[in-house]
Structure formats: structure tokens, C-alpha cells
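The other protein chains are all here in position, but one chain of the complex has been omitted.
Now for chain A:
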Amino acid sequence: MGRKLLLEKAHVEGIRYFDTYRREGGYRSVEKALKTMGPDDVTEEVKKSGLRGRGGAGFPTGMKWSFLAKPEGVPRHLVVNADESEPGTFKDRYLMEFIPHLLIEGVIVASYALGSNTSYIYIRGEYAWIVDILEQAIQEAHNNGFLGKNILGSGFDCDIHVQRGAGAYICGEETALIESLEGKRGNPRIKPPFPAVKGAWDRPTVVNNVESIAAVVPIINEGGEEYAKIGVGKSTGTKLISACGNINKPGVYEIDMTISVEEFIYSDEWCGGIAKGKRLKACIPGGSSVPILPANLLLKTAKGEQRMMNYESLADGGFQTGTMMGSGGFIVFDEDQCVVKHTYTLARFYRHESCGQCSPCREGTGWMEKLLLRLDKGQGKMSDIDLLWDIQSRIEGNTICPLGDAAAWPVAAAIRHFRDEFEWHITNAAEAQV
């Protein structure tokens, strides 16, 4: 049984409310940080913890904080990314829904470290009922002196506002999120400058995922070094994984990154095996944007080693034979699932969500969707597979934001590992027509 740092108390009766949360040891990290540490000490602990951004890119959180520009007289902001829209990902929702005060506590400590007196939580518009849960938690924290002016007599002021999006996957990309926060369409900006230098209203801004900010609480409570002892290598601490697809026990799990993929799928503690006694065919372990892997490469790396549930091991073999931890959206497919059809639904998703600023992404996603639909319906030609490959290869690296890559990678991986299935769709349909 691995250690739980975030969800340990998530099912204590009444934990959604301040009194229970506080009784269970909540808000200790705020007391510790504001009373005994300076802002830079907090950042230092986060650096020591080795925490990597849980939104998907895995950028070291402490390093990002230390890059925050601090020009005299210019306000800075923390913006929490709760846009969670990557297919297969529903971990942030779970955390906010069941243990909202953990996020609020993390926001207060992080805001103190960054010098943000007004922080925002940007949440996807569809999570409307969670907005109420968060606003209630914020109100309770205010009433108990953990938000507002001069928190715990430290001289630090902080307010948190929840901002709802309105249905746009692209607004999870941090610069699109900032545009949206400013009341505009979610068109990503060119980076650099990174938000840490020029973000919301041109002010220095740190954008962090919900889970990253929640992880700051145990890091401060236990110390960065203690946190770093959990996990392996550069995969420190615990990670939330949202598991779905053809498994017996879909849900959100907190793992300590020392277990194998095989254990995660088959153990009753986690996914509980493939549903209906079927066999495992493939898996997308890190949200829809990361490469799909067939069962053999998922369970063992190309070198024949056990594949583990951590950043390094999932990425072992690069895109040829590996994949990525990404957002932790773990999608499992049984033997009955059709990779061509699945890839089509993803292509449709990315076409729908492209903001349209860059032509390779705007046009490419449209073309991929059309070709995949044709293939799925059995109306494709052999040359369509190469055409599809060609289109995806022209998107990657040629766009303003990584949505273009995110649309290209799943298509590339599907062709790389399941080309025979694409061919089958074509030959079988041709035979059926004779």
C-alpha cells in the first residue's frame, strides 16, 4: 500500500467543510509558512521536493516559482489551472470535489511564496457545481482568518477568486487561459515570454495545475526533503491517476510512482483488472495527447524491463516504443476495441478544439478527422495511411502551442503500433464490396 499525501483524508465524513478539515490537521502548512518561514524559504522547500508540474508538462514547480519576475511595484499573480479537459483526465475534479480545502490551503501557501495578493482559480465551465464547493471553502477560510487581510497577523493579504471558463479545451494551455481570464477568446500567445515574466494583464504570473498546488501542502508540512524520498529518481512524491476505459474499477488513485503498470492495471487496489474477463489490448497512460501503447510495450519496455508508473519509465524508449506520464489520464482498451475508431474520435476532438490560429493545426486536424472517418467506415485506401502519416508529421513543431503536437502524436502512435489494423479496415472493406 503506497503512501497517500493528497487523498488520505478525502473520504473522512464532512471533510468538505472547514471544521472537519481543520480538525484533521488542515491549514497547518499555512501556519507553518506564514509564521516561521519567509516566502523564499517556501520556494526553496518546493525546489527540494523535486515536485514536477502535474498539469502534464512536468516542469519543476520550484524552479518555475524562482523564475517569477519581481519588478518593484508591479503586482504578481498565482493562477491555478483547473481547466482539466484532456480526455481521460478527471483527477483535479475529484480533488476539488472531495477535499476542496486542500486546494485552498495550497493556494494560500503558494500565494505567500509568490507574493500574490489576488489569486485566481480558472476552472472549466462545465464543472459548475464545483465552483459552489470552492466558493464555500473560500468563504469558510475567510471566516476563519486564513484569507483576507493580514492573515494570522503575518502582514500578508490574500484573496482567491474562482473564474469559470465556458467550454474550450484550449483554455487549459496557460497563455490561452490567461487570454480567457482577460475576457478574450482563448488564443494561445507565443512563448517566450513565459507567463512568469509577462502573464495576466502583463503582470508576472505563475500558472500551476490544481494537483501541483495541492502537493505544496504536504511538502511544507513534512519538508521538501522528506517529500523527495517518496517515489524514484526524478519522479518524487505521489501522483493522482484517473483510470478509465475497460477496467473493473475506474476511478482516481493516488500512487507513489514505485508500482509497475502491470500492478496498477491488475491489482485490486487499483484498476482491478480488465472488465468482463477480457484481455488487455492497449493503453493511453497519460491523457489523450500521449502515444498509445500496445499491451506488450505497455507492460515491458523494449529492453524487456518492467514498465513502472513514473515519468522516466513511461517515457522509456521515446516515442518509438514509449509514451508519457502526461496528465495521468489512464485509458485502458480491451481486445474488442478498435484503434481506428478510437483514433477517429480523438482527431474529431482536436479538430473541434483547435483555436484556428495556425494553419497546420487548423487544416491538419480537419484533414486527419476526414481521413480517419473514411478509414473507420471502411471507405479508405491504402495510400490514406501514408497520407495520414504525412499530415501528422507536418503539424508537429510547426504551431504556436502544443495542441498541434497533441493532435499529431496519437495519430502517429496509432499508425506506428497498429498499422495492421488500419490495413485490415481497408482490405476487409474491399473484400466485403466484391
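Just so we're on the same page, contacts are C-beta pairs under 8 Å (C-beta built on N, C-alpha and C of every residue); 3 or more make two chains touch, one makes a residue touch a chain; residues count from 1.
Convention: contacts and distances are computed from a predicted model.
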item: Hidden chain of the complex, named as in its UniProt record, picked from "NAD(P)H-dependent oxidoreductase subunit E", "Carbon monoxide dehydrogenase large chain", "TRAP transporter small permease protein" or "Thiosulfate oxidation carrier protein SoxY"; value: "NAD(P)H-dependent oxidoreductase subunit E"
item: Among A:32, A:48, A:142 or A:164, the residue in touch with the chain that has been omitted; value: A:164
item: Of A:23, A:149 or A:184, the one touching the omitted chain in the full complex; value: A:184
item: Candidates A:14, A:38, A:75 or A:233 - the one touching the absent chain; value: A:75
item: Options A:78, A:134, A:346 or A:368, residue touching the unrepresented chain; value: A:346
item: From A:39, A:60, A:115 or A:251, residue that would touch the chain that is not displayed; value: A:251
item: Absent-chain interface as seen on chain A, which is shown; value: 75, 84-90, 92-93, 118, 120, 124-129, 161, 163-169, 180-186, 201, 242-246, 250-252, 288, 329, 331, 333, 337, 341-342, 345-346, 348-349, 352-353
